[in-house]
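Of the protein chains in this complex, one is absent; all others appear in place.
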Amino acid sequence: MSSGKFRLTDKGAVDYNVPINFSFNNKKYQGYRGDTLASALLANGVRLVARSFKYHRPRGIVAAGAEEPNALVTIGVGGYAEPNLKATQVELFEGLEACSSHGWPSLSFDLMAVFGLFGRFMPAGFYYKTFMWPNWHLFEPLIRKLAGLGSPPTGKDPDRYEHRYKQCDVLVIGGGLSGLAAAAAASEQGAEVLIIDDKPDWGGAAFAVAPTIEGTSSARLINDLVNVLKARSNVCMCSRTTALGYYDHNYVSMLEHTDNNQTVKACFWKVRASRVILASGAYERPLVFPHNDKPGSMLAGSVVQYIEKYGVLPGQIAVVATNNDTAYEAAISAHKAGIKIAAIADARPNPSQQVLSAMAEHGIRVYRSSVPTRLFGLNCVKAIQLSSLEDNGKISAKGLKIEADLFMMSGGWNPAVHLFSQSGGKLRFDEVQQAFIPEKANQNIICIGAAAGQFDAVKAFETAVRVGGNSKVVSALPACSGLIVSPLWKVSASSYNDGKSWVDFQNDVTAQDIVLAAGESFRSVEHLKRYTTLGMAVDQGKTSNVNAIGIMAGVLGKHLAEVGTTKFRPPFDSVAIGAVVGAARGGQFNPLRHMAAHDLHEHLGAFMKEYGRWSRPSHYPQHQEIEQESIAREMLAVRTKTGVFDASPLGKIEVTGPDAGEFLNRVYANTMKTLSVGQCRYGIMLNENGTVFDDGIVARLSENHYCLTTTSGGADEVTAWLREWLQGEWPELNTLIIPVTEQWSVMAVMGHQTRKLLSNLGSTIDFSKSAFPFMSVREGKIADVGVRVMCVSFIGELTFEIWTPAGYVPSLLKWLCDDENCVTPVGVEAVVALRLEKGNLIVGVDTDGMSQPQDIGFQDAIENKMGDFIGRRSLTRPASLGSKRLELVGLRVPRGVEPLQAGAHALAKELNGDSRSIGYVTSSAHSPTLGRSVALGLIAGGRQRIGERVTIFDDGTLYDAQIIAVGEYDREGDRLRA
Amino acid sequence: MSHYSALSLFRHGLTGHKSWQPAWREAELKKRYSIVIVGAGGQGLATAYYLAKIHGITDVAVLEAGWLGGGNTGRNTTVIRSNYFYPQSANFYDYSVQLYEGLSKELNYNIMFSQRGMMMTGHDKHGMEMLRRSYNAMLLNGVDAEMLDTDEVQRRLPLLDPERYPVIGALNQPRGGTARHDAVAWGYARAASKLGVDIIQQCAVTDFIKQGDSIVGVRTSKGDIRADKVGLAVAGHTSVLAGFAEIKLPISSHALQATVSEPLKPVLDTVVLSSATGSYISQSDKGELVIGGGLDMYPSYAQRGNLPVLEHTLAGILDMFPSLSRVRLLRQWAGIVDIVHDSSPIIDRSPAKGIYLNCGWGTGGFKAIPAGGSCFAHLLATEQAHPLAEPFSLKRFETGAFIDESAAAGIAH
Partner (left out) sequence: MLLIDCPWCGPRNEYEFRYGGPSHIVRPEPYSAVSDTTWAQYLFYRENPKGLHKERWCHTAGCGQWFNLVRNTLDHSIVAVYRLGEKSPLLEKVS
């Protein structure tokens, strides 16, 4: 067990009193509280941590944050496994088990590295040029197996995720010095402020890159600001929180990781902010040159982070290469921490006198006009070759080889403008900083600090205070300054055989690939990205995209701005699917609606099933009944005795006012004007395209008061629909629409003896035939509770639908099913089959999205109706008038034959003839009442063909059926008038 | 132009891949063409290719405002299938699948058409009856199809472990699958360019040139171009272009979004669409899970996805495959699709003389690229609707003779 010989005990924010044991690739190590997996591995001298995607190259840690391209690890096992986490973002915890996401059979000995040897035959996009003969299917299985990083977890995710919502005046993204200062200034003014940072602690990179601000140590400043913010009640501080997506109207999604002891693994935030201040810092760019991908090749600024923040020395002897001044600060930091700086190679001929004298002071040798041209070493950097850059931009043939185990590079900085770009903001390319920086915002967002290209710590601080305190600032972005970068997008290799210069480390995209892509027409950034897969890896190109644009610009002889950037897409950092879904799992996903009598149904033995988001009794199996037996028993009970069906999910809408009748007459395809008080009528609704989209009963309760029912699933749709017509098209109608689906429960009591039964109900309603005829409605009371009762029928038997206020329905059901009344509870399946015997259609089952009223037997009702109604004009278009329309008919099969399969088709001609479909079976079931099966179907020109035989096709088998008129049970309707 | 093969790849490998030729020519824009096609997406490029290949018309320019293949061709979830209900749709889309099956060899470009099957799951009795209706229709239309029971679905989808919406069966089209979407655009571009078609990128059409009541060319950011015929193949932007000629179309533009995960070892062998939630998923050869769902309901030209739709889509995926909960998403994006009432395409003359339309693809234009391109080429070359495209005229919006798949099959296509 190693305690970490690369550890400085006088530096860093880790807690050396709390050692933490962890394992990596099954080997045990120790780190400290406050470490990331990356810092702990470096502290233990582990350099090789991963293998790349395509060539399985050995790779080490490059960066210290979300931009890390190499160090992908899988944490945990089984259901807890999480593949492709960046080691730089994994907080160390006791017992952590990590392994490299790639590499077989082991990380250090990866047989797949053989692909590196064939690399020359596998350039970017090689697969588009081959694997065509004999066909792709031959090669694909192997390629699929080779691809992929990490395996997904097995089993259910044992963790929980939550969603949180927040509104605030100011959202500050990034808790570095700029962000903290802006948050302090904004909250000073009384604004509700939310400040977030993806790290567990505050301060960002400030104390590493800018140790003092005008004499005060930045660590002190940070500490003071954090204390101020913590004390303010109008400030909410969320560490370990990453802003992921910037959506419309300043809506930002964020992910908060809890630490590992919480029951909730992560919290997905949705924040609506009046103003967003983006202080997300900047990402350093690697240098592109041959063999630049060896473990031990790191970003200079990240090396400083490891030293200052974690007290970790990533190496002992370092060579620094740069094209800007920031690497000098890094060199000094490393030097002071005890890393020997063997050399600094600066691509610029004339670095500033200020940095040169500082280096001289520390005895560090600076090579001007020098660039790295090669890294040596196998699984770790052993030496660096430097060459001088001649005036004509060529590399001198002679190189200087310097031994070192750490290579620190800085190719300039990219402001982290991802969220600004997502918000619709425009970027421009800044020549001084050689970077894309924010130009014009499209939402209420402003960038500050390094995210705005402001690398001067003092100016950044001032700007942050000003921006934070000024709620009026909208899009005036502060000027950038503090960084001068000399373009160095690629160190030209003198020949192809010099070795590959890696641009996208994770996806193994090289400078050579970019040159190839340009030569093959893939010159736009999007083409480049897609052809080479550059920037498509887990890091989404945070370290590679701008370098690639620079290289492409060089190849094409264009300006970087002309080449442009790819669109920044959410999420900013990869996010677990489970976190985005949150609690919408299992029963919480599209939750089911329960009826008021739900518990009683279960008590009565109901088997509950989902019907259009409602949980309803499917059937009530008794004793050892199977489903079919139960359904048949329930059906016969309705036909011979009495049954009760809970119809509460029926959509219910009240329509009132002096013009309610006129309104309904325009809304329904059949006439509603003539409906008199106390009457009910079945009606169908069309959309403007003439399609039947809902049906139900309209009851006229009083002069200006109607109540209508809709299909169970259609209540909300119909309500919005009616309101749109009333409010938008006919505002002159004095009518009010009130949805009351949840307010009323409905028990449908069915059977020829119902009148007698209900006369014992103790209601104020007269259930006698003369007082309460078929298709009428009555209002009254049962024990002081107001009820409505409709005498209607869906199933072809005398039925009273009793509406009670929702809470009272269980007692009604109890009374009906008690030992004295013995009414049989009937489920949805029996009712669906009963109505099929009668031939009543269900919209959406026996009609399709093309069905018009004339197709379902309403041609006369329409012809007789005066005046316009919704959809009327569509009924006279040519396609509505043809004789080949699919019309609803009955289908009869001989007694003793199994029911037709719903979804079977009818064929144009007899057996073995024309096999074109002329329609299909929409509903089919066995009828215990009739002793044979019954079916409905939509058949082309069906009504003209009543009596004809038709061939039915299902799964290759043909069946014989006869087309008959709709409805087989009680065609005369005597049962309804009982 | 270099011929692509394993051998050529090997030869070029020995010389450092320095002598590969451009995939398509940097064409010099001429002042006039017989036919100008606006939009270098899959549809536009395929149209140009078939004009040259089948009709021998090579005096063709394809104009692209951005970069070729950068619209919906490069943004979709790459599903190819022909599991349609109506014979008109089935004939058209199955022709497309057939062309796709031979496309890599025809174009000498590996489009990686992976026929892994396209499975639609059923979750309740009614859902299964609707799938049965589609299944029988497919058999009668001569399209391959199979009904799978619960056990077979489970065998093919080992990760399946639904909670809210149990799967009780599925309808599968074995020949369905996915292809590399960019490669389809690039392959057609390369082949069309080789046959003499000029592909002009970064060339935005800003207006039409009118002469009397005819359109005789286009005004572009690179100057005026005369043409006998102008074909529009710009999907969600068709209304904008048609607006230059003062014509309205029965189209509404909406954002359709997709999302992709990190690359994983193979876990999902087929394309799966849940008919209960509308979410669908496949795994690319690179290992990424490619996930799609429903439309954003309001019109949009912003090519980005919305959060509520993403959440719902992902919830649907996790209900089917709960073990994907810890898998991470890398990107979320959207394309602008051209929605028409019946979700069937429009391949027809426009009301303005000289302008021809290839649009209305809605959420499913990618799978129709070869058929759409060849039928549109037929119309442009012969002035006659291709027999397969006859039903897909503008006339149907007046007559009401729609080909509305979701109406009959209950499944949004």
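Per-chain numbering from 1; labels A and B assigned in written order.
By our rule, a contact is a pair of C-beta atoms (placed from the backbone, for glycine too) under 8 Å apart; a residue touches a chain by one contact, two chains touch by 3 or more.
Because the structure is predicted, anything quoted here is derived from the model rather than measured.
**Student:** Quick one: which of A:D15, A:D259, A:E688 or A:E742 touches the chain that's been left out?
**Tutor:** Selected residue, touching the omitted chain: A:E688.
**Student:** For the chain left out of this view, which of A:K382, A:K459, A:H752 or A:R872 touches it?
**Tutor:** A:R872
**Student:** Using the touch definition from the top, which of B:S239, B:T259 or B:S282 touches the missing chain?
**Tutor:** B:S239
**Student:** Against the chain that's been left off, what residues of chain B make contact? List them.
**Tutor:** Those residues of chain B that touch the unshown chain are 237, 239-240, 243, 248-253, 297-302, 306-308, 340-341, 397-399.
**Student:** Spell out the interface residues on chain A facing the chain that's missing from view.
**Tutor:** For chain A, the residues touching the absent chain are 247-251, 270, 272, 424, 442, 688-689, 716, 719-720, 723-724, 727-729, 731, 737, 868, 872-874, 877-878.
Everything that follows uses one rule, which is that only the chains that are shown with their structure count from here on.
**Student:** Indicate the whole-number Å distance between the mean C-alpha point of chain A and the mean C-alpha point of chain B.
**Tutor:** 22
**Student:** Within the complex, which stretch of chain B touches chain A?
**Tutor:** 4-6, 8-10, 13-14, 16-18, 20-24, 26, 66-67, 69-70, 74, 87, 104-105, 108-110, 112-115, 124, 126, 128-137, 139-140, 147, 161, 163-164, 180, 182-183, 186-187, 201, 261-267, 277, 285-287, 303-307, 310-312, 314-319, 322-333, 341, 396, 398-402, 404, 406-408, 410
**Student:** So in the complex, the part of chain A that touches chain B is made up of which residues?
**Tutor:** Touching chain B: residues 53, 79, 81-84, 120-121, 123, 126-133, 135-137, 140, 143-145, 147-157, 159, 245, 247-248, 251, 253, 270, 422, 496-497, 512, 516, 519-522, 524, 526-527, 530-531, 533, 536, 538, 540, 567, 569-571, 574-578, 580-582, 584-587, 589-590, 609-610, 689-691, 844-845, 848-850, 874, 877-880, 901-905, 907, 915-917, 920, 953-956 of chain A.
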